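Only a single protein chain was left out; the remaining protein chains are all shown in position.
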Amino acid sequence: MSLIEAPSFKRDLDAPKLNRTQPILTMHGISHRFGDVRALQDVDVTVYAGEVLGIVGESGSGKSTLLRMMNLEEKPDQGDYRLAIPGATANLFALDRFARRMLRARHIGIVYQNPHLGLLMRNSSSGNVAERLLISGERRFSALRSRGRQALDASEFPTERMDAPPIELSGGMQQRVQLAKAIALEPALLLLDEPTTGLDVSVQALVLDTLKRLQRERAITMVLVSHDLGVIRTMADRVMVMRKGRVVEEGLADQIFQDPQHPYTQSLVHAKL
Amino acid sequence: MSDPVLEVENLAKHFDIHHLQQRVFAFSGVGFRLFPGQFLLLRGSNGVGKSTLLRTLYRSYVPKGGHIWFDAAEGRIDLATAADVDVAALRRRDIGFVTQFLIARPRVAAEELVAEPLRLAGWPKAQALDEAHRWLDEFGVKRELWRAYPTTFSGGEQQKINLARALVLPQRLLLLDEPTASLDAGARRALIRRLGALKLQGVAMIGVFHHKEDIAELIDMELTLTVKEMADVAE
Amino acid sequence: MSYVAARGGEQAIEQSERLYRERLGTIDATRVDAIARSLPWLVDRIMGEASLYAPRLAALALAQSGGDLYEAVLLLRAWRTTQPRLAVAEPLRQDKLFTHRRISAAFKDIPGGQILGPTLDYSHRILRTDILDGAGLEPEPVEMSPEPAPPHQPSLASWQKAQGLVVDFERQDVPKQDIPDLTREPLLFPAGRAHRLQSLARADTGGLMALGYAVMRGYGPSHPTVNELRLVEADVEISHPRGTVFSAGRVRVSQAEVASKAGAETIDLGFCATLGWNEVKIIAGGTLDLNEPHATKGSPFEEEFFLSHTEPVEGAGFCQHFKLPHYVTFQSTLDAMRDARRKQAEMASQAAAEEPAE
Partner (left out) sequence: MKKLSQLTLPSQLMSYGFLDPSAKRELRRKLLKAIAIPGCQIPYASREVPMARGWGTGGLQVTLTLLNSSSVVKVIDQGADDGVNAASIRRFLAKVSGARETTDTCKATIIQSRHRVPEEIMREDQILVLQVPEPEPLRPVEHHISAARQMHADANYARLWLILYEQMVRTGRIMQATEYPSLVNGRYVMSPSPIPRWDVPKLHMARHLTLLSAGREKRLYAVPPFTRVEPLAFSDVPYRVEDHAHLTCSRSGLKGFFMNEIPKDDGGSHFELSDSGFCEKTLRRAAGEDVSIGATWYRNGVMS
């Protein structure tokens, strides 16, 4: 018998009362199995306009699976997913493949840890951004050039190198190309899957700084998945802690780091401090 | 008289340290009302939980009982149980927290850091920078540092940037956690002047100060925290 | 003159074929029979790749093509495809095959016994140049064993299934007319199991060997063990409309099951069978089949890759086709290339003009 009860996480703090905070993303009751493994169990997520939601957890916690579902790459066994974007009123998981692909292309941007997943390494960097614009139906070459340059510039990519292929670029620059591609269509939601893992610490700081600036200046709503608490601490407004497919704790970033409630979060935070 | 900005009722806080199976008591039964323009000084010996109370009010710490009623434009909202996203919104708009520690960001210049709250509040860039310069000057930050990155500054200089940023925009409630520590005399005077001005503008404040005499003329109320006991409020 | 010789085309075609045939000399039934008699292993290989069991036709194809294997396979396939499909034979059962050779590398001995049968595996490969000097090579008579091996053996896999070592999949009964037929349907991916095995059965021996060998050398995860390899004669059993099942004749068939040691709880088996006796082909094919579920995406060991690229008629034909004229394509490319060069030269001279004078 434990002296202290672990707090059950569904606290009564969820419903916003200030009417100016609007959710962009709402996921409800997400459950999924891979064979015998319960990858996600009854997960609820809300992401509000303009905020950065950090998701932490060790590998196998389900955080990356959840992110893939947000990106509509994967469907859960159960659950409901809505995005506050024009024309999307239904559960997005119920859409057909084609509609999901179009929605993903137009409204969701993603930056992967591994640039090979997000980029055509031998095409030009600007071409990688152009592909996104082409999917949205842009057919003017001049506009592909100018819009591509703008997106790269916003990602603080040196535009004089815009036609160099990613394979010739450093890891940090490759992430900037991914970012430019992700924001080219001004997505409602930007997903970041360990975007700076594997980069040198100094490069990591620069990339995070760019992300912060984009978030500040364009109020892009972001979901950031990372196992790196430092990254989450720098970036996130709110944090969700996942373990074994469940959300064990959710709170304001400073609260999670200064006064973690759940035993798992406490061990996670203290192990890193 | 107008409504109180903040009405705290029976507030309690303890920490559960799970791996030790231990509960650490902080305080309980704290209650007070704070009206616009009032200044509440928190008192008590070291380790008694003054900073803990400030952080609980700010919701960096999770309250374990009681209420923190805040008078928001939308109506009274209990910060003890408000949704995270609402607390975040109030922090951006109405509630400031000033510590002696700056979280500097690489490659952001001092003037940009100070101007940022104004920019977020919708000020035009030039005007925001002018205002930022005024406060940097006021706190005695040398002009040649305005465009430099505070990550490279000394602790004292960083603290000045931090204060300028925290105080540049009048908010409705300011939580001050030893803001004068590590400040030189000039900056300390500038800070007190600024707090006085904000008080006149109706900003309510709750502070922990090492040297009470610094801000003696601002104080309206004192709240003394005693170890393991209820706090007493003295007018 | 260029090889688009105006009006000369047909004449040239005629004469070029004559040149080829002149070298082969007269082809008659005697030569065809001599080929069938003296080169049975080659005939078997051709029959497998053509997926047509007709030793005399295969020998004819070899005679007509002068031993160019890809030509011979194409000849047989082109003949085969015009033939009507009269009936679908009964499925073969392991324990009813007339077995000449049966070996397992997985066990020292197996139920039914190891039967070496006809093989050169253990012979010394010495070129008998004395034959050229007039000596004859009379085969030494085979000595009969006092206890002849039984002609029919159980399959090793059924023993393994009983032991729970191999997954015993539920038997699916498919009406005979519904059995897929790769020679009358396109190969799509992912291929059904029937199409994959049919495609392996018709595959190019050399192509399968190259890719199977690559897997064995470690480019694929599965290292094979020959679980059971058989060279057999199988009765082609046809069901008479009145219901009687009769044998329409016997065909030589080879089949291999290769096992993977890598399986955690059970042994995975790969399978390959083909018409005619051709051991290298079935071991390599079985290895590719075994390895496929674990193949890395984009590797040559994915079925789409190895099935597409071991098809002898398609591969050989496409290689050959590059001899056809491609000058229209080339002309079109030249046009774009010249224009691009002109553009770049213009840009360079413009840049030079804009440079400030010294």
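We just call them A, B and C in the order they show up, numbering each chain from 1.
In the analysis below, a contact is a pair of C-beta atoms (placed from the backbone, for glycine too) under 8 Å apart; a residue touches a chain by one contact, two chains touch by 3 or more.
Given the structure is predicted, the values throughout are model-derived calculations rather than measurements.
Every visible chain touched by the undisplayed chain in the complete complex is listed here: A, C.
Interface note for the absent chain: among C:Glu10, C:Asp133 or C:Glu265, the touching residue is C:Glu10. Of the listed residues C:Ser38, C:Thr296 or C:Ser332, the one in contact with the hidden chain in the full complex is C:Ser332.
Taking the complete complex into account, A:Asn123 is the one of A:Thr26, A:Gln41, A:Gln78 or A:Asn123 that touches the chain left out. With the whole complex as reference, residues 3-10, 12-13, 74-75, 77-78, 80-85, 183-190, 298, 304, 308, 313-314, 316-321, 324-329, 331-337, 339-340, 343-344, 347 of chain C touch the missing chain. Although one chain is not shown, part of chain A still touches it, namely residues 97-98, 101, 120, 123-124, 126-127, 130-131, 134-135, 139-142, 144, 163.
The rule is simple: only the chains that are shown with their structure count from here on.
Under the stated contact rule, the graph of chain-to-chain touches falls outside the line, ring, star and complete shapes.
Among the other chains, C has the CA centre that is most remote from the centre of chain B. Averaged C-alpha coordinates give centres for chain A and chain C that are 50 Å from one another.
Centre-to-centre, using mean CA coordinates, chain B is 80 Å away from chain C. Chain A and chain B have CA centres that are 31 Å apart.
By the touch rule above, chain B contacts chain A in their complex via residues 15-19, 21-23, 55, 59-62, 72, 74-75, 77, 81-90, 105-108, 116, 120. Of all the residues in chain A, the ones that touch chain B in their complex are 2-4, 6, 12-21, 46, 48, 51, 205-206, 209, 212, 216, 237-238, 250-252, 254-255, 258-259, 261-263, 266-267, 270.
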